[in-house]
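Just one protein chain is left out here, and the rest sit where they should.
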Amino acid sequence: MSSTYGENLKLSIFGQSHGPAIGMTLDGIPAGLPVDLDGLQAFLNRRAPGQNGWSTPRREEDRPEFLAGILDGYTCGAPIAAVIHNKNTRSGDYANLKDCPRPGHADYTAQIKYGGFQDAAGGGHFSGRLTAPLCIAGGLCKQWLAEMGIQIGARILSIAGSSVSDDPLDPINPQIPDFGGDFPVINQNAGQCMRQAIEAARKEGDSAGGRIECAVTGLPAGIGEPMFGGVESRIAQIIYGIPAVKGLEFGAGFSSACMRGSQCNDRYTVTEHGFQTTTNNSGGILGGITNGMPLVFRVAIKPTPSISKPQQSVSLSKAEVQALVVKGRHDPCIVPRAVPVVEAAAAIAIYDMILGNTQTNRRK
Amino acid sequence: MSSTYGENLKLSIFGQSHGPAIGMTLDGIPAGLPVDLDGLQAFLNRRAPGQNGWSTPRREEDRPEFLAGILDGYTCGAPIAAVIHNKNTRSGDYANLKDCPRPGHADYTAQIKYGGFQDAAGGGHFSGRLTAPLCIAGGLCKQWLAEMGIQIGARILSIAGSSVSDDPLDPINPQIPDFGGDFPVINQNAGQCMRQAIEAARKEGDSAGGRIECAVTGLPAGIGEPMFGGVESRIAQIIYGIPAVKGLEFGAGFSSACMRGSQCNDRYTVTEHGFQTTTNNSGGILGGITNGMPLVFRVAIKPTPSISKPQQSVSLSKAEVQALVVKGRHDPCIVPRAVPVVEAAAAIAIYDMILGNTQTNRRK
Amino acid sequence: MSSTYGENLKLSIFGQSHGPAIGMTLDGIPAGLPVDLDGLQAFLNRRAPGQNGWSTPRREEDRPEFLAGILDGYTCGAPIAAVIHNKNTRSGDYANLKDCPRPGHADYTAQIKYGGFQDAAGGGHFSGRLTAPLCIAGGLCKQWLAEMGIQIGARILSIAGSSVSDDPLDPINPQIPDFGGDFPVINQNAGQCMRQAIEAARKEGDSAGGRIECAVTGLPAGIGEPMFGGVESRIAQIIYGIPAVKGLEFGAGFSSACMRGSQCNDRYTVTEHGFQTTTNNSGGILGGITNGMPLVFRVAIKPTPSISKPQQSVSLSKAEVQALVVKGRHDPCIVPRAVPVVEAAAAIAIYDMILGNTQTNRRK
Partner (left out) sequence: MSSTYGENLKLSIFGQSHGPAIGMTLDGIPAGLPVDLDGLQAFLNRRAPGQNGWSTPRREEDRPEFLAGILDGYTCGAPIAAVIHNKNTRSGDYANLKDCPRPGHADYTAQIKYGGFQDAAGGGHFSGRLTAPLCIAGGLCKQWLAEMGIQIGARILSIAGSSVSDDPLDPINPQIPDFGGDFPVINQNAGQCMRQAIEAARKEGDSAGGRIECAVTGLPAGIGEPMFGGVESRIAQIIYGIPAVKGLEFGAGFSSACMRGSQCNDRYTVTEHGFQTTTNNSGGILGGITNGMPLVFRVAIKPTPSISKPQQSVSLSKAEVQALVVKGRHDPCIVPRAVPVVEAAAAIAIYDMILGNTQTNRRK
């Protein structure tokens, strides 16, 4: 596997859904950074399951135990390591998955790649549960970025089956602090409609996808490295590490493919805050480098593959079609719980780039 | 800068638009792989400028000189190095860009990051011209993948301002060989309509964006490594290294965010070719790992930022708004020339993952 | 910090001497490899402290708890994670070290680098205790190499203050299985003499350095990558990660600097085992690549810096010279316990190179 990320910091994530523990090591972090463990727990609670109508009733506290790297409330320069012990471990529910893969899950590809040796229980290392250690690392990075005046906030933009999307973000001056909560939206009416769409899917034994939008404010201009170390490249690598992500766009994104240059180019202007652009189709990135405008991107999340409706699968041993009913109860929509995960991933990528920003900023 | 890519192969790209030469080094390639230089040149010619109505009249032959790594038509195990000498080098056209940045270009971010020391001529290292060495590396990888039965083909899906898109690809059995040419589409009528949209933009001194779809067939199941070494992550990192890319989606992509699980999950079946899925919303990837179905992704390309219409910019030294007219002639639409670049990028990412595929495929 | 190693496998080590736990994550290992936990424990016991006259009386069981990556006795393809909980944790013994650094330790450099935020207790992350997780990873790699017929054995070559060195190894056919035990030597009389030298140092409140020689047999020819991925480079990087290592040489090493070419060049011959050399001054490596002869290298270990004799140090706050007596009891000689650590480091480096050996071995 390759569950490591980072050019300057080194994040390593481990664990299987029903193994003894999941966890992470985060290396390369400077000494002397404050760590607010209560704040981190509050962040992790946004991702934790079992708290409302749309998430799995499996309850895990997701309370990390820090084994290394933090001393008296500050980073000590040594690698930071934390584990979350699984309480809800291996059961017999998953015995059949190696032969009869669940559609939309990694059961089949894991079987091919690991030849039957993989830990299939609960999806093993492919489980969405592995986003918990990602949130430990990302929650810490978020705190350190906030210290520099960099805020990261994401929200639900749309849910499959809902007729409305959330209100557009102000791309010039997005209001990060308004996000948060367990169903973060700008327009609460739209949010209500989206919740109903999730409930409707749940009642039918089905699930729903959705989109998440993330904005980062306070980023200085000059972060990112062309060609393959650009902000889009680095964020994309980690965002696509989140299970169920199938699309990612920055700024105007796919809409820019429908534009002419005269529409898409953001014109420069001078404001009290310095040089800015009057629109933000670039999403704050030109040539892979931040331009000082808010960084904006959107993520497409596919619907939870685990549904209780009967589905067509195959028996790998018998090489014949077989009906499958996925047992257990699962999130009818993971989009709300994925919101802090997207924030965490962005925080890790951005903090990594800031650590590696070796430009001297000499001036000619 | 960080113009290097790869976990197993190591690609390093260098050059500035108007410098003496551009080029690349490709390290980590096994010895004994055949190299078809004529085939490579034919591939590079698909990207070369100056051959039709929609590209810049700047003419460069883009004929690489190989300095190392190839002997008697085969890779020799040493790093492969190639350069393309620039004939059309530095002129006075770009003197003003450090003070008055072109909207939509990297002029401003480069000025901030490199403090005026950057090579601004022609966009310097940010120029689309740097995709030529990317195509050298990618063209070679494409040949080696073809030897294994893996075909990569991309085509134009839509152009801004055209009312039609190309016909949908058959996601189960895409016909890769039909692509190619300087305006690759499935439906020639749609292609004609798209060409007219480009011509309309050109006449108005404007430019047009568009979408490219890429399909890879013949990929064995089991390629890719979770979590951050998944196929989507690796392809995304390199695709976002192509200038002007603002969006990327795999399989059903953003559409999957509008689906329910019962629609989105690809059901398994048994065919004469083995296990397959009856739809391909996953784009051939589950859990970051190939499932043996065609790999399909789409890329959003923003319109060329260089337009001849007057635009609003700023003088960085005077800190005031200033009108800007971009001189020189530029591609009114880079989408057609970006098609082989997308293929090249995908080929590099896939060949890199195949080199690193260390699974033993023991069977339990 | 940068406590990560590996190009193909990814090893991440964490922990501080007196923190809650130390541990490691080992990513990139194929699925389906057998794991012999009893064999691993026996290997770890060779490093464990407190079992004889020359090691610290601090007793830790060094019994790893595996949190992930192993299922039913086999690797499952997911990252392997293990922790060792510290039982003998933080005390007040180390309060003074941030102001009055111990000579020969990292106290001073840690203070400069981490600004006082470092965990100074017991040396923190710089403690030799961190070689325990290195031995977990290395012990596993050793098992997997043994499955391929590759044996790794190290032994004590000399101890400071002893008038004798161990007998020379047969560089053509070293007898790996003879090593092992808690004081591995070929010549037991020499070993007895070395033990006495350690005891003499201990009695005087002093410590002793020494040399370790390591041999690897069964390595196929063709492993390693020039220029910076050569066998010497990769082994050197990890061996110098072991605390107290100050020198490393391969084959004839520093002796080859005293030779003429006609002496140093190993002549080729043909044997029943195929092509061999009649001497092994190269240590089994030519051009960074294994030649099929035994890999041989020697490591210089400096004497344990912690001695009970009074030493001259400084008070960093007062900027004046200050006498220091290091409290607690420490190994008078870490060389015996470093022997399995050297084996572990070599095993990790070699297994990493084998995983990355992408040559197709086509033949012209």
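Note that the chains are named A, B and C in the order they appear, and that numbering of residues resets to 1 at the start of each chain.
Note that in this section a contact is a pair of C-beta atoms (placed from the backbone, for glycine too) under 8 Å apart; a residue touches a chain by one contact, two chains touch by 3 or more.
Keep in mind the model is a prediction, meaning the values are calculated, not measured.
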Touching the absent chain when the full complex is considered, from B:G124, B:G191, B:G229 or B:P294: B:G124
Residue of C:Q41, C:N96, C:N173 or C:Q311 touching the missing chain in the full complex: C:Q311
Touching residue (missing chain; options C:S17, C:Q151 or C:N291): C:N291
Given C:L97, C:A121, C:V185 or C:V245, the one touching the chain that is not displayed: C:V245
Where the missing chain touches chain B, by residue: 1-4, 10, 12-16, 19-23, 25, 27-28, 31-32, 65-69, 71, 74-81, 83, 110, 113-115, 117-119, 124-125
Chain A residues touching the omitted chain (full complex): 8, 28, 30-33, 74, 77, 225, 355-356, 358-360, 362-364
Missing-partner contacts on chain C, residue numbers: 1-5, 7, 13, 101, 103-106, 108-110, 112-117, 125-126, 130, 158, 160-161, 201, 206-211, 221-222, 224-230, 232-234, 236-241, 243, 245-254, 256-270, 275, 277-278, 281-283, 285-292, 300-307, 309, 311-314, 316, 319-321, 359-364
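Rule of thumb we're sticking to: only the chains that are shown with their structure count from here on.
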Centre distance in Å when chain A and chain C are each reduced to the mean of their C-alpha atoms: 39
Rounded Å distance, chain A centre to chain B centre (Cα mean): 26
Sites on chain B at which at least two other chains make contact: 225, 359-360, 362-364
